[in-house]
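Sharing a structure here in structure tokens format.
In this view, the complex is presented without one of its protein chains, the others remaining in place.
Note that the chains take the letters A, B and C in the order they are written out, and that residue 1 is the start of every chain.
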Amino acid sequence: MSLVFAGVCSHAPGIVGRKDRADPVLRDGLYAAFERMRLAIEAARPDALVVIAAEHFANFFMNNMPAICMGMGEHYEGPIEDEAWLGIKRTRVPGDAQLSKALIEEVMNDIDLAYAQEWKFDHGISVPLHFLTPRYDLPVIPVNINCQGPPLIPLKRCYEFGRALRRACAALPQRIAVIGTGGISHWPATPDSGRINEAWDRAFLDKFIGNRREELLAYKDEQTWREAGQGGFEIRTFIAVAGAAEGHTGEVWFYAPIPIFAVGCTIAVMRLRHEDE
Amino acid sequence: MSLVFAGVCSHAPGIVGRKDRADPVLRDGLYAAFERMRLAIEAARPDALVVIAAEHFANFFMNNMPAICMGMGEHYEGPIEDEAWLGIKRTRVPGDAQLSKALIEEVMNDIDLAYAQEWKFDHGISVPLHFLTPRYDLPVIPVNINCQGPPLIPLKRCYEFGRALRRACAALPQRIAVIGTGGISHWPATPDSGRINEAWDRAFLDKFIGNRREELLAYKDEQTWREAGQGGFEIRTFIAVAGAAEGHTGEVWFYAPIPIFAVGCTIAVMRLRHEDE
Amino acid sequence: MSLYAVQKLIYQLNRDPRVREQLAQDFDGLLAQYELSEEERNAIRDPDIGLLYVMGVNGQLLMHYAALRGFGWNAYIEAMREGERKYGPVRTGLYTSAGSRS
Partner (left out) sequence: MSLYAVQKLIYQLNRDPRVREQLAQDFDGLLAQYELSEEERNAIRDPDIGLLYVMGVNGQLLMHYAALRGFGWNAYIEAMREGERKYGPVRTGLYTSAGSRS
């Protein structure tokens, strides 16, 4: 198996951009968890990092909205946001076009991917990379799951995408790390911005680290919208990671609602190397 | 079953644009077959016509290349080509956004569709419509299968798309007609433009009208490229129609190589209403 | 009816400097390129951020347009609240389902 790491993390722009306005104890706890994740990825010695994110109209619009798109560029740019506002400098991030192509060809046996030979990262990818590959020295392969413009891909297909990605990794010689970024409950860019449903988040995370497929796929968008906001649609990225880590469980390394970051900040990692089910 | 018609036809720009330069006997035979198809569609009383085409960089490029995309517009425009060159006047074509949305939501249970709320038709759609809905009074729902920029979707997924489309039609009250447009063997826009492999075409059409799934899915792009040109990749649209008509066979209403049209001109229709297998 | 066109214009303003330039130099000419109703055209021109929100414009698009037109974060949030008071609940798009507010 050449999938060597699987985890999830938050990507809210406030995490870096508004870091001085957060409770320092919570913030430092989150940052420490990001650092622990960085070291865990490093220890897994990946050749590339697949980032399954949910972007916010950076590259994709309803004139051609892919359910799932994978990057096939030699390099990428980001973040698109104002550098001072996001707290992250714009940079070029290395890709691996050959590896992307090999992954896309494998995954296409089961999942009808769009592909993109260029890609501008927004905070959905740039915030995680800021913590996890701060020197931008690990090739990144971006993936987007449409969580913004309905019709949205059903959750079961997100899980299937994860499984297909795992099979593709197994078929290739490279060592590949994957992270999902997004959610969990939040109401970004709406009058309810800052609201967080901690109970909902903890219940979801419990199902996620237990990798309880049926329970994960039982969520319905209508209910998610009511209880977890439209930002809750981003659970699709977590569910894809659960699919990639099928048969494995994980643990939550950090969870805390941080209102100024407008999301329940999350770091969770699947234990891939120890068959524990 | 609310899929009420399934057929395939050629879409080469020369069919209208260079009509005066073709052998009149062959041309008139082709035109008569298009007219027969138009009447057959009309007799099926569809509420909408789904056109599964393979476009040529009109809307989609490798910056976001969907494997399969379905239109969700209230209307569309086309053709994008020079009106005099193509022999077709630019016009607005009615869509049905609500029906599109319903189809997309159903199909997404199995196929990871991109969707597009606007779409400019090129000859891949405009040439068939010129013959089949000449008054542009039937709502059209365009579908594109990427046959231009590898990695291309595997043939088996095209067949699965057709099956999913059929299931979606069955789940909806509307009566829906579907046509695939493209190929078969041809070498458009290359030094071999005008070449046609009639034996290859006839063998393929035999498998198509027999709806012999295994034989259809056994084609390999590498071999197709050698024997049928890169234009042969457009068999994906025919295979999707075969999937939509699974369990049914059909007949070829017209086939003739017409070199000035640069393709083996084809009209073939599946017999949906008579279970014949 | 033409929420798509409203969002497309805002998306392009967010992503394409050439379209932003056109807004600065020939706003009416820019608006004329999109199939907009009178109400939509006015809401974009004013701008009436609250009305755009009620029309169903996705916040991930709208917040950038609000910033472009000089709305700070708090003013943006307040404009959406004001929009709901003035025009009623969101009409279509992602935010139409009934939801309780904290």
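Note that a contact is a pair of C-beta atoms (placed from the backbone, for glycine too) under 8 Å apart; a residue touches a chain by one contact, two chains touch by 3 or more.
Since the model is a prediction, treat every value here as computed from it, not as a measurement.
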Absent-chain contact - pick from B:Ser100, B:Thr133, B:Thr181 or B:Gln230: B:Gln230
Contact with the hidden chain (one of B:Asp47, B:Asp192, B:Glu215 or B:Glu246): B:Asp192
Contact footprint on subunit B, counting only the chain that is left out: 56-58, 61-63, 80, 148-150, 188-193, 195, 222, 225-226, 230
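Basically, only the chains that are shown with their structure count from here on.
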Averaged-CA centre spacing for the pair subunit C and subunit A, given as whole angstrom: 28
Averaged-CA centre spacing for the pair subunit B and subunit A, given as whole angstrom: 37
Residues within subunit C bordering two or more other chains: 4, 8
Per-residue multi-chain contacts in subunit B, two or more chains: 117-118
